[in-house]
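The structure's right below; bear with me while I get my questions together.
One protein chain is absent from this view; the other protein chains keep their places.
In this document, chain identifiers A and B correspond to the written order of the chains, with residue numbering beginning at 1 in each.
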Amino acid sequence: MNNPQLNRHGELQHLLTTEGLPVRIMLDILDRASSFLDAAGRETRKVPLLHGKSVFNIFFENSTRTRTTFEIAAKRLSADVVNLNIGSSSTSKGETMLDTVDNLCAMHADMFVVRHSESGAAHLIARHVAPEIHVINAGDGRHAHPTQALLDMFTIRHYKKEFHNLRVAIVGDVLHSRVARSQIHALTTLGVPEIRVIAPKTLLPAAVENLGVQVYHDMAHGLKDVDVVLMLRLQNERMQGALLPSGQEYFKNYGLTEEKLGFAKSDAIVMHPGPMNRGIEIDSRVADGSQSVILSQVTFGIAVRMAVMSVLAGNNK
Amino acid sequence: MNNPQLNRHGELQHLLTTEGLPVRIMLDILDRASSFLDAAGRETRKVPLLHGKSVFNIFFENSTRTRTTFEIAAKRLSADVVNLNIGSSSTSKGETMLDTVDNLCAMHADMFVVRHSESGAAHLIARHVAPEIHVINAGDGRHAHPTQALLDMFTIRHYKKEFHNLRVAIVGDVLHSRVARSQIHALTTLGVPEIRVIAPKTLLPAAVENLGVQVYHDMAHGLKDVDVVLMLRLQNERMQGALLPSGQEYFKNYGLTEEKLGFAKSDAIVMHPGPMNRGIEIDSRVADGSQSVILSQVTFGIAVRMAVMSVLAGNNK
Partner (left out) sequence: MNNPQLNRHGELQHLLTTEGLPVRIMLDILDRASSFLDAAGRETRKVPLLHGKSVFNIFFENSTRTRTTFEIAAKRLSADVVNLNIGSSSTSKGETMLDTVDNLCAMHADMFVVRHSESGAAHLIARHVAPEIHVINAGDGRHAHPTQALLDMFTIRHYKKEFHNLRVAIVGDVLHSRVARSQIHALTTLGVPEIRVIAPKTLLPAAVENLGVQVYHDMAHGLKDVDVVLMLRLQNERMQGALLPSGQEYFKNYGLTEEKLGFAKSDAIVMHPGPMNRGIEIDSRVADGSQSVILSQVTFGIAVRMAVMSVLAGNNK
């Protein structure tokens, strides 16, 4: 079967999902990302790798934060960056998404960064564009958010060195989370032996066990002896109907407090894709505490996005 | 009489309209545009011609697509580009348009790209600014859209080589279309001997014949033996009152289908300024068919806008 992310030489053509992404490509991205960070792991600096290239951020769903990380990554690679918020644009004039894409291709785009509220949008665009154009999925519906998962993997490797001896828990609204899906596939591919999800039944997809994860409904058991805690954002704006009693009730059961974090290993790290709902899924003492690596994720996120872009730009055959 | 687009040496000072634009300047822009395209006519590449110059896209009427083409063109010329959507800005604080322009001039703008819903806005600004500043009209009311017309001329020349032996039909909502007006003036200046407009009476301006065009109300006669079909966008958002029975009714009579295109010459090309209303003014089989050069228009549009900007920037006396 054909992997739509790879070209005929088996190289990365698009980054659409971590599902089926070969381990050698994941590791190549992580290694490349290291090269963009200074020795202290705190800064990325400007390099001319994409000079003269045009990167289009096409966001059919608004996200200043994610758009900004890609914009910075592209500018640090010396690309020209054009931001398009398509909500307020041509599609509202009745143009189809693929007409918009065709037009941007005809303007000679080299790379598209796509966010869309519909699952599969980035795949659709990737199948549609000419072979010299690369597509990066910056989040599509509930489906995938591969750069987030890759920066999470980078962060885990940075602090834990290895994947094959880890116990990782993903906590929260797995049902609506493209981040969780992409994390599970990436962790599996990188050889993490034990992946847990912790959530109330109402926030878990049907048959989530089929993804190879262990399911827990309480934090005491779920966090027991884990090395890594991956918190998810409670996406209030995406909730439909009454899946939850209230924020306080949720916090009581699933909010990550210092007390609950005590069930994990003493050197466990705490991660969150942001933006955080403090006092709902995470307590401020944990978010700002010594085990939190949440801001390192952001720094590494720039480096990982630079790495993805430069890997893609190098694969022009 | 004084042509407000030309400086005292007869060179292009502003690009406001194709009406009265000398043929030598039009051809200079088309030739210059060729120089920005690669041999295959598919790509424009970065050049340093406007390095250190500041281009301001001031859009009093929102248009992501048009703004993007100018932004890309300016960045490929290495200019600094600042985008201003003035709807949400100072004019809403009670500042007049010319105060806004004065302020931007005082920030040392080199070039303004202006879109405005009122006819004549770009002329007003051009008359107002200091002589070292250049103004490009990116569409003013129902009046003019000269860069669109010039890229259309570039496209016609690319595919048909000559203008003097062509029969060209403009189809659709001529009444509300600044594109049609600019096309008619450009085609006339470049020596096209036969220009037709095809539209229902309700979508034609009074006395349109005075522009030197032949008027048709049905596609069978209007498209007969033409070399070029210039489709117009049906601008639903600009319609006032009930000029049209319905989209389906319009499509039946004036929508460009393969069948109707059969009236034209077999090598006729089909063009559209975008965004298209598929199934209203154009059928998808035609839009995506072998005679369509719609996406080439977009590619050429970048090169033509680069050409206009570089011609203007070279005329500083």
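What we mean here is this: contacts are C-beta pairs under 8 Å (C-beta built on N, C-alpha and C of every residue); 3 or more make two chains touch, one makes a residue touch a chain.
It should be emphasised that the depicted structure is a prediction, and the values quoted were computed from it without experimental measurement.
The omitted chain makes contact with just one of the residues B:Leu84, B:Leu124 or B:Val215: B:Leu84. Only one of the listed residues, A:Arg24, A:Arg42 or A:Lys201, touches the absent chain: A:Arg42. Although one chain is not shown, part of subunit A still touches it, namely residues 42-46, 62, 64-65, 68-69, 71-72, 75-76, 236-237, 274-278, 295-299, 301-302. Interface residues of subunit B with the unshown chain, by the touch rule above, are 51-52, 54, 80, 82, 84-86, 88-90, 93-96, 99-100, 102-108.
The rule is simple: only the chains that are shown with their structure count from here on.
Chain geometry summary: the mean Cα position of subunit A and that of subunit B are 41 Å apart.
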